[in-house]
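One protein chain omitted, others in place.
After this line comes subunit A, so read on.
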Amino acid sequence: MIASLPLTRRFRWIYAAYVLVFFIYLAAPLIVVGVFAFNDSSFPALPWKGFTLDWFVANTPERTGLFHDRAILRSVGTSALVASCVTVLAVSLATLNAFLFERHRFPGKNLLFILMLLPLVIPGVILGISILIFASRIANYFDFNHDIFLDMLRPGLLLVVLGQFAFLSTIATLVISARLRTFDIQLEEAARNLGASHLTAVLTVTLPFLAPAIIGAALICFLMSFENFNTTLMLVGSDAPLTITLFSRLREGATPVLNAVSLLLMLGSMVLALVAVRVQKRA
């Protein structure tokens, strides 16, 4: 069943139809979410009552469009803040990790590498609760024994950042390591033969080479943090990131405002994803 083998026409058609159905399956939920953002009805459901931009711009007692919905706008800001912090932390750690694993040999390296990979096989909910438990233990300890109140270790944004940092570092490390592995070490040696110090050689030769992977990893981290739900759910305090706000709205009963947010979220993530793919490809 490869291109060079003769296949009956009928088989080819059935196969192509299957693949087509598969792509419809992939696209259908995204398309309906987008389309119903423009339906002139209070519910994101059929029948179609005409085109409107109300769910984006309206500011009437009956309809509050996305751009006037304070709670949603605030949670977008919260998500952006969290995602930025997580991205900076994860990418910095990942760059160091890449150098550690690709450039150095030391006892216990394999074990450390496996430990580094662990977050990939820990379900997000469990990562969330374990960090919640541990942070509370530390906070309780200082509270009971030293009368120090470490409110930041109670559910809230710091814990959300730490929880996401815990698993995104692994992903970023894999992305950056993969590129560092293809780096020709002789380039760095040449720089040093020309008089550069080790640090200068890394900063002026190796890091620019790594830049596409670093930018790519940063975009991936930002996106995955922005969209994370499982880990965030367990660690969130009173400031809710976007996904948490959307989730509680969804449980109260969906309105097309949610479609409007989702549509913008989709467009945003696709732009970021395309940039990430482009940056990686150009390298």
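Convention: contacts are C-beta pairs under 8 Å (C-beta built on N, C-alpha and C of every residue); 3 or more make two chains touch, one makes a residue touch a chain; residues count from 1.
Operating definition for what follows: contacts and distances are computed from a predicted model.
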Name under which UniProt lists the unshown chain, selected from "ABC-type antimicrobial peptide transport system, ATPase component", "Cytochrome b/b6 domain-containing protein", "ABC transmembrane type-1 domain-containing protein" or "NADH-quinone oxidoreductase subunit N": "ABC transmembrane type-1 domain-containing protein"
Full-complex contact with the absent chain, from A:53, A:120, A:152 or A:187: A:120
Per the touch definition above, residue among A:8, A:60, A:110 or A:238 touching the missing chain: A:110
For subunit A, residues in touch with the removed chain: 1-5, 15, 18-19, 22-23, 25-33, 36, 43-47, 92-93, 96-97, 99-100, 103-107, 110, 112-127, 129-135, 137, 140, 144, 162-163, 165-166, 169, 174, 178, 189, 192, 198, 223, 226-227, 229-230, 233-234, 243, 246-247, 250, 254, 258-259, 262, 265-266, 269-270, 272-273, 277
